[in-house]
Structure formats: C-alpha cells, structure tokens
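For this depiction, one protein chain was excluded, whereas all remaining protein chains were kept in their positions.
Think of it as A, B, C and D in the order they're written, each chain with its own count starting at 1.
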Amino acid sequence: MVVPLEHVIILSGLLFSIGVMGVLFRRNVIIIFMSIELMLNAVNLALVGFSRYHNNVDGQVFVFLVMTLAAAEVSVGLAIIVALFRNRQTVNINEMNLMKN
Amino acid sequence: MDLSLYFTRQDLWGILPEIVLLVGALIILSIELFARSQRAAMLGVGILSLVIAGGFASKNFGSSFILFQGMVTLNDYSTFFDLLYMTAGIVTMVISYNYLERKGGETRGEYFALILFATMGMMLMTRGNDLVIIFLGMELLSLSLYVLVGFLRHDVFSNESAIKYLLLGAFATGFFLFGAVLVYGTTGTTNFQHIASAITNNEILSDTLLSLGIGLLLVGFAFKVALVPFHMWSPDVYQGAPTSVTAFLCTAPKAAGFGALLKVFLVAFPALHADWQDLLWALALLTMIVGNISALVQTNVKRMLAFSSVTHAGYLCIGILVLNEMGVSAILFYLLVYSVMNLGAFGIISLLEKEEKGVNFKDYEGLASKHPWLSASLALFMLSLAGFPPTAGFVAKYTLFSSAISEGYIWLIIIAILNTLVSVYYYVRLIVNMYMRTSEETLVPFLHPLLSVVIFILAISIMFFGVLPGWLIDTVTQAARIYT
Amino acid sequence: MDLIDFIIICIKVVLVFAATMLAVMGMIYAERRISAFIQNRLGPNRVGPKGLFQPLADGLKFLMKEDIIPTAVNKPLYLLAPAMLLIPALMTFAVIPFGSSLTLFGRQISLQVANINIGVLYILALTSVGVYGIVLAGWSSNSKYPLLGGLRSSAQLISYELSMGLAIVAIVLMTGSLRLNDIVSSQQGHLFSWYVFKQPLAFLIFLIAVYAETNRLPFDLAEAEQELVGGYHTEYSSMKFAMFFMAEYANMITAAAFTVTLFFGGWDIPFVDEAAMGNWGALLSGIAFILKTAFFLFLYIWVRWTFPRFRYDQLMNLGWKVMLPLALLNIFITGGILTIIS
Amino acid sequence: MTLSLLFYIISTLTIGSALLVVLNRNAVYSAVLLVFTFFNLSILYLLLEAYFLAVLEIIIYAGAIMVLFLFVIMLFNVGKEQVLPKIMSFQRAVSLFLLVIFFTGVSLFTIQGVQDLHQPAGSASIGNVTAIGEALFSKYLFPFEIASILLLVALIGTVYLAKRKI
Partner (left out) sequence: MGIETLTLDRSAIQGEEMVLNIGPQHPSTHGVLRLQVVTDGEIVTKITPYIGYLHRCFEKHCENVTYEQVIPFVDRCDYIASMNNNFGYAVAMEELMGIEVSEKVHYIRVIVAELNRIASHLLAIGTFGLDVGAFTPFLYCFRDRERILDLFELLCGARLLYNYIWVGGVSHDFPIGFVEKVYEFLDYFEPKIQEYNDLLTFNKIFIERTADVGVLPADVAISYGVSGPNLRGSGVKWDLRKNEPYSIYNKFDFDIPIGTGAMGTVGGCWDRYYVRIRELEESVKITRQALDQIPREGDVHAALPKKIRPPKGHVYSRTETPRGDLGFYIISDGKPKPFRLKLRSPAFTALSCINEIARGWMIADVIAILGSLDIVLGEIDR
C-alpha cells in the first residue's frame, strides 16, 4: 500500500483533536473518558504509522504498552466512577462541585 | 533467543530497590489477605521495605550504571530522587497511621502497597532513560495515586477528587503520549541519548513535528506538576483527597515530575534549549502569579497549601529555565526542602483533622495555647514555606533566585520576589490564627509517639538545612553535575 | 493472486457459509430429536421423513410470524443487535481447517478459507466481539429482564474468555505458532499426539469455558428462562429472534470445530497419512473432521438436557477462583516441562 | 492502488464515527460508535501491516474496554445526557487555542514534504507476532515487566474501589 506518512499522521492528529474536543465539551464523565480513549487510539495510530515508516518494531511495542495502560486506566477509572455513582448518583462533571468555595 | 544477553546480573542488581518494593507490597497484600487489619505489621513491612530499598539505592551513590541497554540509568541524580521519594513514602506512611480511621475509612493493606507502587513508579520516572520507561513510571505513579486519592471510598469528596484527578491525569497522559510519539516519529527512537544525537546530527524527520512533540511533552508534564494553566485539578484534588495522601501527592510526585522533566530536557533535548525558553518563562510567570493570588482568598488550609504548591512549582520553573549546574542543583535543593516543609505541614494538619473539622483557617484559632509544640512546628513550616531566614525555605529560594540572576533573568526574579512577599500574607495568617486569636473549642490532635518523632525530625531538618546547608548543597551539586 | 484463486476462495466462502447454515439446521433438528430421546419423548416426526424437514418448517414459521417491535425500544440498536451477534458467529469458521488439501486440475486447494498466521487470535477477537450483540439487545429492549440478561452475559463472557485464552496459550506454547494449520499438523501421526492427551487439563478448562462462551447450559444464565424469561431476547420475535437462535447454534458449531482443531487433531485420522492418499485422503479427513465435530455437538446437547443451571455468583466463582488459577498453573507446568525438554 | 483507496475510505469512516462519538447525546450510541471506530482503526492497522496490533485492538479495546464501558453505562442507566454544553470557559478557550496550534503544526509538517510509507522489499516482518514477541522479551523486557506491575496496581485499585464488601 502506498500512502504518504503525512496522511496517517494527519488522521491521527484529527482523531486526537476530536478526542480533546470531547474531553472539553462533554459533561458526561463516561463520555469524557471515552474521548480520552479516542486520544490514546490516535496516539497508537501515529505510532503504527511511524513504526512502519522507520521500519522498526519499537513503535509497535509502544502501542502494546499503551494498550496495556489503557486497559488499566479504564478499569481503575470506571471503578472510581462506580464508587462515585454509589455515593452521588451523577456522572455529570458540572455537578461535581462540592469543593468550590 | 538467548535471554541472558538482555538481562544480566548487573541489571538485576540495579533494579533491586524496585524488586524490594514489589516484594514488600506483595507481603503487605498477603498480610491483608490472610490476617486482616494487622495495621502495625503492614506499616512495619511498608517502612522496612522502603528503608531496605533506600539502602540498596544509596549503595550506588557516586557511581553510575546503564541498565537494560540504555533503558535505565543509575547515577547520583537518580539516587538523590530515589532517597527523596523513599523519605516521603516513609513519612506518609507514618502520618497516615490511623488517619483514615479518623475520617471514617479503614487503613487497609492496599493503602501501603499502593504507596510502595507509587514510589516505584516515581523511581522509574527519574531513573528512566527512555520515553517508554518514563511513560510507564508516570502511569504506575498515576494509577496508584488515583486509587489513593479516592481511598475514602464512602466519602463524596474523596470520590470527586479522584475522578477529577483521573480525568485530567488521563488527559495529560494523552498529551504526553502524543508528544512522545512525535518525538519518536521524528527521531526514530525513544532512547534519550539517541534522540539527542539524532537532533545534533540533524537526522530528524521534521522540525515542526519535533517542536510540537516537545511542546506536547511539556504540556503533559505541566499537567502532572500543576503549572498554570494546567493546574486546575490540583486545588480540588488536594482538598478532597485524604490529607495523608495529599501530603504525599504534593511532594514526591511533584519532585518526580520535575525530576523527569529536567532529565528529558537535559539529556534528550539540550540542543533545543533556546527554542522553548520563552515558553517556560511565560509558564513560570503565570504559575507564580496565579497560584499566589488564588491562595490569598482561600479559607481552607488544604486548598491554600494547594495553591501555594502551584506557586512553588512556578519558582521551580525558573530553575528549569536556567538549566545549568547551578540551576539544576538549586532545583534539587528546593525540591527536597519543599518536600520536607509540605510533608510537615500536611502531616500536622492530618493530625488535627477529625471528621469534618480541622481544615479551615478558623479551626486553628487558639491552638497555640493548648498545643505549643505542635503550633510551633506548624509555624516553622509556614515560615519556611514563606521563605523566612533562617529556615531552609530561605536558603532554597536564595540559591534558586541567585542562579537565575546569574543567567540574567532579572525581571522574572523581581516578580518572583514580589510574589514571595505577597505569599507571606497567607502563610502568616495561619500563624496569626494560632497565636493571636482565642477560641473556646480548639482542635484535639491525635498524637502518637512515632508521629511526634517524625514531625520533630522534619522540623529540626528545616532548621538544620537553613543554618548549615553546606553538606546538602554539596550533595545536590554532585547529583546535578551528571547531566550538566 | 490470479482470477482462479479468487474464484476458488469465493467458492470456499460460499461453501463454508452454506455448510454452516446447513449444520445449524441439522443442529436444530438434532437438538429436538436428541432431547426428545433423552426425555422419553418422540420429538418432531411429522414434517417430512422422521421429521427431517422440521427445521425448515421452523424457519418458515419464524419468517411468517409478525415482527413485533415494542414501542419503547431503542430502535436502531434493537434492529442491529441480532446481526451483531450473528455476523461474528458466522465469520469465525473462516480460519478453521476442515480437511487436508485437495488437488484439482493441478491446483493445490487447502480446505480452509483463510490460512492466516494469527488464527487463534482471530478467533479470540471474534468471540470477544460477539458479546455486543447480547449486551445491546439487552439494553435496547428497554426492559428489565433483557437488561439483566445482557449484564450477566457481558460479565460471563469476559470472565470465561480469560480462561479460554489461557487454556489455548498452553497449546500455542507447545506448537509455537498461532496458525491453526500448524496446530493441526503438529498433532498428526499417532493417536497420542493429539493435544487432548498432552494437555488434558487445558482441554477440560477449554471445554468448560467454551460452554460458557456459547451460553449453553449449565451456563445459560444470559437467557435463563426460569429466571429472566428469555434473557436478552425476551422482547424479540419473528426473524430477529431466529437470528439469535441461529447465532447460538453457529457459535456452537464453530466452538465444536475449534475444540476438535485444538485438541483432537483437527481433520487428522490417527495412523493414516492423508497426504499420501491424495484427494481421497482429503475427503476422508473432511469426513473425520465432521464426525469429530458432530461428537462435540452431541455432547453439547447431552449436557444441556442433563444438568441444572449455575447461579450467577457460582459461575463467576468457578471462572475466577477455579478455572483461571488452574489455567495459569497449566501454563506454568507446560512452560516448565518445555524448558526442561529443550 | 485499491488498498490505498481503501485506506482513505476507512479513514473517512473513522473520522466520521469518531466525531459522532463526541457529538452524540446518548452514551450508549457513543460507546457503540467508538467500537465501530476501533474496528476501523483495526483495519487501518491491517493496511499498515501491523497484524498483531490489529487483532489486539479488537481483543483489548472492542472486546474488553468497551464492554466495561457499556457495562457501567447500562448498570447505572446513564445513557442520556440532559445538560447542554455551557459557554466557553477560560480553560477551554486556552485549550482550544493550543489545539489549533497543534493542528497547524501537523499541517505545516505536511506541507514540508511527502514521505512515502512504501517499504523496502523483504522487510515486512515487523508487524507479526514473532517480531513483537521477540522485542518484548529482549529489548523491552523491563518495560514489559513494569506493564505487568501496572496491571497489578489496576487490579488492586479496581477491586478496592468497586467491590462493595471487601
């Protein structure tokens, strides 16, 4: 397949930006979290592209580690969300304002 | 495939502290599993493993190794940080002896185990010589901290701060990772030395992409060490987290963040120093001012200290800006002193805290008459944070600012000094509340001999480093010399 | 890849697809007849000789039935869910070799749709995706029983996938390849080279996990009719219900074929050199494969009509506290033995 | 050529579904669309000859992570989001500004020159299981072990936080 590296990176950048937008504009904690997953996937795509470009395996191993992290982070994150929901019944970040003076 | 090529005896010796911490954590978890609520035993194992790991780590002082084909470097710089983390870990464990019970929670094995894991993560951050290791260390630290911050799982504040910390931490990870990827993409490697050589030999794919990558890395670090405008999580998290965790959170991880940041910029991108100078200048300025002004209006002591730590991060940025031997050693010195002060301050707050009380300025009225020694120590930590001589805080600020002046950042230092003067207001306010006001109801501290000893040692060391800083300055200079 | 290869692949795809669907129908007939036999009943015997056309009649009936879409459902996902379950179920068979290679007009044709080097992972990936159909069917029905069924199954499938994967890891360790062809060819020769004899523990774990993965009794908690009425497909009717049904049977067929491939030598006939026999060998091996698969399908039916059902927490305990440690232990033992041997 | 075309088609689908993930009101739709995005990404990995990662993407992201998400969404029935996004806050404005800078940077990179991903012949083996496995157990042995500790921490944390009675 002949695709310029730039196009892979641009795609990755777009995905990353979409993820960032999601984090910034959504109020539902779970969707924010999903947007973060989108960002990590953008990172993975870029890594695969670069790995292919440099023709070394380092990038792909990095992806492997990022996936591990993503799984770990999601499990802890969802556990925290569950714990919070037990006590407060909300997933809206705007309602998480107990600590404002 | 012969594994022995990739995993030598030297590698094993090098990561012995990590192994000790891992084994300690596993022992604690086993105690939790088989003999429930053996708090003293778990605390003992935790402290013991930190001490043993510290012993193994300090054995390397004065020598340097490269392990795992350049993944990890061991030298005085990393050892200095290792010992700093371990000290913070021990103090945190002691002050949280039964803090969680007083807040309606339960001190469980997971708590101590996670502190050990967090320490391990931090060690990897400053030992790592590869973006992959830094990334993994950072995440090991962050994951442990997410759980620790939310450790009072029936407490809404704790939940809420955990979720904020998690979301922004994960967000920051995204930025850090994208930065790392762009650096990898442009240079074709994640090893610091190789990156540096690729940059000096100009074998990079694209300058724009590299600068972008460095910028994103910086953003990631800025989130982790709470530089303005990426600091918004810190007050909420510091306030909502259990105070013992806050003590840990605002000292060791911040040191680790700065340590890793310094290492990345010192080893991987020294050639591009000029490119990001202005950015750091602005960051330092913003961080100092915003942190200070926000701290002025707080009524909650934990929140005030959170903003104060933001301000301190701003001062530390000045050191990164300087980035010569003097600057780096000043940062190391500052980080150590800062950690001691904050551990002491938060430690005392955690002793005074009970259920809902003990975190507002008002609660401290009239404390001095009832508990003179405790008040005196807290006052000492506050004065040190404000930078009064002859405390260590003064020496730290002095070395930092003088290193910046010698590099010509006059304006920045003037603003920094002005900031320091403003900051006196909120630190002294607490002292005024303790000594000059009275109240019928004063706080009752929880005092355990072990705790008193630890607080005493922290207070003494603040005075000691303030009066006789020479030995410490020699040490940090030696540690800083590695990379500059 | 020239045109003829492409045509051959197309033929194989169509053939496998048709065979799977035919097997699904056969399976429905077999289930009804065998269950009747087990329960002292006659079973369907009116439509066609010995009731052989009963599945066709069933299918027709499903087609003719009114397609009810309750008003409160989340329509897009409600419509999508059966397909999301059926598609992975039908896709999985692609990597399973169902016979040795055939030589026709001077061309070597391997009896397998796709010979990819990560066949095992491919199957694991598809099984892990299958859960969406169930979960979304449960959620989109906007009803409590389906929701509970969906929740149950998502937890169940994730839990048992672990043990299943770890059981397979032991096989992969011994073969040194994730390609299913390699796994089959490493079991050729005499009977005891089948992995069921070399890895009995892995086989047991795998078998149990596969029952859980296909939602069959004693692990059919997702659709336990006595508790959850119909589980995730309570609100479904007509052809959409039939699709759930077909997916379940297709999954069983694939799982049986996968079991045979991993542990029973695939298409291998012990003590017989299929390759030396040419096309007859291929044919025989194909028949051997079908017979072995049929045995495991029979086992499914047999077990289903014999055992009671587990409770949710018992299922989880079994998965996490028994199967997972055993599977890990098995890997350790296998790894240790392999290290000593080499 | 066909494969290149496929790349662009899949890319478009990826972007589209990712946008919908972010813009959708219903959390379950977002989750399902995110799964679809992951499938597309997996195909992109295949096209970039990272076969192992393509399968991993499905097993880990689609098969485990997103199921967890769906599980939590369904458990708490938090599908719909009532509150509309508020007006721009300072932080968001700053972040958006940085985003624009970021994107300009990437675009600048594109203008600089086109680097083909065409690979030299006979070196297409970096994407397979063997290559990654060997790297993981040689050069990346240490990170690999740390990753396992990372998972251990996640396990401890999750069990502690989410389990009602420990």
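Heads up, the rule we're going with is that a contact is a pair of C-beta atoms (placed from the backbone, for glycine too) under 8 Å apart; a residue touches a chain by one contact, two chains touch by 3 or more.
Model, not experiment: these values are computed from the prediction.
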Listed residues C:Ala19, C:Val229 or C:Leu299, member touching the removed chain: C:Val229
Note that subunit C touches the absent chain at residues 35, 38-41, 144-145, 148, 152, 217-218, 220-221, 224-229, 305-314
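Convention: only the chains that are shown with their structure count from here on.
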Chain pair showing more contacts of the two, A-D and A-B: A-D
How many angstrom between the C-alpha centroids of subunit C and subunit B? 53
When the C-alpha atoms of subunit A and subunit B are each averaged to a single point, how far apart are the two points in Å? 25
Do you know which subunit A residues sit against two or more other chains? 9, 16, 19-20, 33, 49, 53, 56, 58, 61, 65, 69, 72-73, 76, 80-81, 83
Residues in subunit D with touches to at least two other chains are numbered 52, 56, 64, 75, 102, 106, 109, 115, 139-140, 143, 147, 150, 153-154, 157, 160-161
If we count contacts the way the header does, which residues on subunit D are in touch with subunit C in the complex? 28-29, 32, 35, 51-52, 55-56, 58-59, 62-64, 67, 70-71, 74-75, 128-129
Could you please specify the touching residues of subunit A with respect to subunit D in the complex? 1-11, 13-22, 24-28, 30-31, 33-35, 37-38, 41, 44-45, 48-49, 51-53, 55-58, 60-61, 63-65, 67-76, 78-83, 85, 91-92, 94
Going by the contact rule set out above, which residues of subunit D touch subunit B in the complex? 90-91, 94, 98, 101-102, 105-106, 108-109, 112, 115, 134, 137-143, 146-147, 149-150, 152-154, 156-157, 160-161, 166
